[in-house]
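Of the protein chains in this complex, one is absent; all others appear in place.
Let's look at chain A:
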Amino acid sequence: DIDDVGHKYHLELVLEDILDKDSTVNCTAEVLYHLGNKNIAPDVQFTIEGELKNTDEADNTFYNRIKSLEKELVAENIPDSHGNVSPEMEPIRLLAWVASGYVIWQNSTENTKFQLAQIKHVKQVKRSDEYLEFDYMILLHEMVSQEIFPWQMTVLWHPQHGVQVTQDSRQPKHALE
């Protein structure tokens, strides 16, 4: 408890590579939830002990595949109702996971617990520069209220420049119908 400021949490955690369960890295972090204005995202400071795996090869493979598509990529329901994701869509899903992490961070309070539930829709947006751009409609599940929040997010990505969410907005519940 920090008077007049908020609540600070000190965390020790282990990061696990989704694609390689044996690859883990220790991490320490400090999260400060602000008192008062709940519309400000919590402050996060972190240190990673060691290095994250190099993913250049996979990044470039994906990048080149999308760059060489004749028509812009369009897909929906990732995963499908049964939980299946086609191999070509795996990177699209991973990108959404990362980007949704940013959206979740920006919208979290001490009383929320968000998870990405599903990608309803994704559309690639043509760009003249070297970046890839995807317009996602995702569903976020919030554990305490059990609500499903449709959320739109515009995601930019480049193998060397990483992920950026340039725009995001919560959608009305019936945006899906």
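Going forward, a contact is a pair of C-beta atoms (placed from the backbone, for glycine too) under 8 Å apart; a residue touches a chain by one contact, two chains touch by 3 or more; residues count from 1.
One rule holds for everything that comes next: contacts and distances are computed from a predicted model.
Chain not shown in the complex: UniProt lists it as "Carboxypeptidase O", one of "Carboxypeptidase O", "Interleukin-6 receptor subunit beta", "MFT-like protein" or "Nicastrin".
Considering the whole complex, the residue from A:25, A:41, A:58 or A:139 that touches the absent chain is A:139.
Residues of chain A that touch the chain left out of view are 18, 77, 79-85, 115-118, 139, 141, 143-148, 173, 176.
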